[in-house]
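The complex is shown incomplete by one protein chain, all other protein chains being positioned as in the whole.
Let's look at chain A:
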């Protein structure tokens, strides 16, 4: 057997969509060999570089050491850039990165907002409204073709898809009163993007059963 030219990967996370879903889809779109591990938690906490998940291990080819990365955004960008899923034009890449950060600001604020922490609820509402506006505008500016940039699947399409998939699922558990608001962010152009990602040939192994996560596709 010839040694593989492409590295293979171990993705460590919990057995839920969560903030790891985007990385699963990126690895799938990258067409690399990868496996998932769901470490016993919290027993395996001390064995992670920052005591947290997700963690991505790139198994070295030949004698090289493994490369270990943490932090979901850093993992995503590493995989996306390495396998050509991030636009190569720096401004366009930054545009996508900024939207990812906006989206995750919303996720991070949602916990405090759900608990009614002072100021967080107002901020959460504001950010959700802004995201709806930005998504609608950007997708329209790109020609309402189911993609954020150009006419093929890129990093942020996967991020947007993953966001709706895991966030609605999570909100049902800890902030059900917000499900409708987030569902409301799925304007026709957003739905088109989600359907485009779901139909992408390179993702079929992962997204075949995803209808259950998108109430607005019913």
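Side notes on the structure shown:
As a working rule, contacts are C-beta pairs under 8 Å (C-beta built on N, C-alpha and C of every residue); 3 or more make two chains touch, one makes a residue touch a chain; residues count from 1.
In this text, contacts and distances are computed from a predicted model.
In the listed set "Autophagy protein 5", "Glutathione S-transferase", "ER membrane protein complex subunit 2" or "Apoptogenic protein 1, mitochondrial", the entry agreeing with the UniProt name of the missing subunit chain is "Glutathione S-transferase". From the options A:102, A:142 or A:187, the residue with contact to the chain not on display is A:102. Screening A:126, A:151 or A:211 for touch with the missing chain picks out A:126.
Among A:82, A:121 or A:192, the one in contact with the hidden chain is A:82. Interface note: of A:5, A:40, A:63 or A:118, the residue touching the hidden chain in the full complex is A:118. Think of the hidden chain as still there; on chain A it touches residues 49-51, 67, 69-71, 73-75, 77-78, 81-82, 90-91, 94-95, 97-98, 101-102, 108, 112, 117-119, 126, 130, 134.
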